[in-house]
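Here is the structure we will look at.
So, chain A:
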Amino acid sequence: SGSGPATRDAGKDGGVPKRGGRLRAAFAGGGASETLDPHLGNLFADAARSKALFDKLADYGADLSAEPRLAERWEPNAALDRWTVTLRKAGFHDGKPVTAADVLYSYRRIADPAKAYRARASLEPIDLKASRATGARSLEFVLKRPTAEFPNIMAAFGTYIVPEGATGFDSGPVGSGPFRFVSFTPGRSTVLRRHEEYWDGAPHLDELEFVIANEESARINALLGGQVEYAHELNPATGRAHEKAGSIEIVRLPNSAMQAFAMKTDRPPFDDPRVREAFFHIAGREELVDGALSGAGEIGNDLFGKGYEYYADELPQREQDIDRARHLLKQAGAEGLKVTLDTSAVAAGFTEAAGIFRDQAARAGVTVEVRMGSKDSYWKDILDSGTLCCYRSGAMPIESHISQRLLTDSTTNATKWQDKGFDTLYQQAQSTKDKAERGALYGRMQRRLHAEGGFLVWGFGDWILGVAPSVRGVAREAPANTLDWARFDKVWLA
Partner candidate 1 sequence: MKQDPVLADIDGLTVEVDGQVLVDRVGLRIRPGTVTALVGASGSGKTTTGLALLGEYPAGARVTGEVVVHGRIGFIPQHPASVLNPARRVGALLRDMARQQVRDLPRTRRRAAARQRVAEALADAQLPDAAELLRRYPHQLSGGQQQRVVLAQALLLGARVLVADEPTTGQDALTKRRVVDQLASVARRGIAVLLLSHDLDVVRELADEVVVMRGGRVVEKGPAHKVLENPVHPWTRELLAEPRTVPYAEEGRAGTEVLRVDGLVAHHGAGGSRVPVLRVAGLTLRTGECLAVVGRSGSGKTTLARCLAGLHRDHRGQVLLDGEPLPRSLRDRSREQLAAVQYVFQDARAAFDGHRPVLDQVARTAVRLRGAGREEATAEARRTLADLGLGDDLVRRLPGLLSGGELQRAALARALLARPRVLVCDEITSGLDPVTRRSLLDLLTVLVRQRDGLCVVLITHDLDTAAPATRIAVLDGGEVVEVGDREQILTAPRHPFTVALLRASTRRGSAVRP
Partner candidate 2 sequence: MSGLRSWIARRLLLGVAQTVAVVLLVFVLTEALPGDAAVAFAGDQPDPERIAAVREAMGLDRPAHIRLGEWVGGLLHGDFGTSLASGRPVSGFLADGFGPTVLLATVTVLLLVPVGVGLGVLAARREGRFTDRLISSATLGVYAVPEFALGVLLVTVFALRLGWFPPTAVGYGTDLLAHPAALVLPVLVLLARPVCSLSRLVRAGMIDALAAPYTAHAQRYGIPGFRVRYAHALPNALAPATQQLARTVDWLLCGVVVVEALFVIPGLGTVLMNAVADRDIPVVQGLAVVFGLATVVLNLGADLVTHRLAPRSGVAA
């Protein structure tokens, strides 16, 4: 895919990239237990730091399709269960080249069952015992089953390549990323310096510092006060307040966060598709986006991945239709329905959305009782218990969304959508080499979900950043978690 959006934007920002300077970027963090281990990272701050220090074999483009990074090329066999990957010429910060052995070491480290690294689930399709290096820079991945979207695996969150044998990362981690390590204080700051020999061209910045500020208003104040040049994750309201003021620049990364209500399809009342459909019709999506996301986002159509590759654009937008909802509920014998909606302050917009939806449901005669849960254990709590909950997802390919959440054996199936036919469709897609055909299969799956799935996807939130006027080259289209999000090697200071 050659030049990423970053370089495109650089032109729009005007001027030729200037070399030098130090950029300070404020992120929310995890306190003193933060780590530089790229496989352990969980937070946005971890992801951004890992991205600066390390590389993956591939990464997601703005539409969530995999783009080659350390992998120069990849080639499947006919059965789609063996993939040959050729690495590009790249070096670690200590001068050693990135080799197939490093890749295998990294993947095996991630997959270590004793360690429970986050990306382990993503690497599950790979048979790492059978996979092997075929040369210094080429290797063959053996998969447990046909996997047409194997590149998504190489681009998955946290699948960074570390040098063979690397264990401790807190002092002097060595990666192949655009920046090399200088210093790290957990929960406070991380200082990195330009890696001159970076394979994708040395960064413009001399130095990059990540500082941790958990409170949103602290990040925006630090930005306004010139203490940082880049503030990650701002509130929609803050975005609106400063958009036109001109002292800082507000960058919105669209389609970054799916916002939904997840209905458990395996238990009453949502085991009745009519009730699910009724709920689809209850939701006033504009009202939800305006109220819960403060207008910073787009409405959803009960499908994940708006704007991403394979997204079923052609399906009609669902509108609020209280009469129809009442009718469906009556049909289902669920008049005067009472449900508990689980929510928590775990993600922006959750409690707001819950309140708004409660009022909307009341108009259809449904009593929604909002229950606040602990934000630290929310995701675990809603996974198996309850019937209806607020749900959110960051950007990932639609295929990953399906494989992680909608298959019978998916590990985080919050809607308990377990459907043999659906599973089969998925497997079929994974064995289909032709992209268009595969797209059609994804389309079929999405139609089913749209008609009777468990996710009431009401919106997609923007990811809002603030940058100082002097900062150029910040990508504007990349959803959070994709390659160009929080990417600093193409950024420069005017």
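Here is how the candidates were picked: all candidates are chains of the complex that A comes from, given by their letters.
Throughout what follows, a contact is a pair of C-beta atoms (placed from the backbone, for glycine too) under 8 Å apart; a residue touches a chain by one contact, two chains touch by 3 or more; residues count from 1.
Treat the numbers as computed from the prediction; the structure is a model and nothing was measured.
Touch with chain A in this complex holds for only one of 1 or 2, which is 2.
If you check the complex, the residues on chain A that touch candidate 2 are 24, 26, 30-35, 42, 113-116, 118, 120-121, 185-189, 209, 211-215, 217-218, 221-222, 224-225, 227-228, 373-377, 379-381, 383, 392, 411-412.
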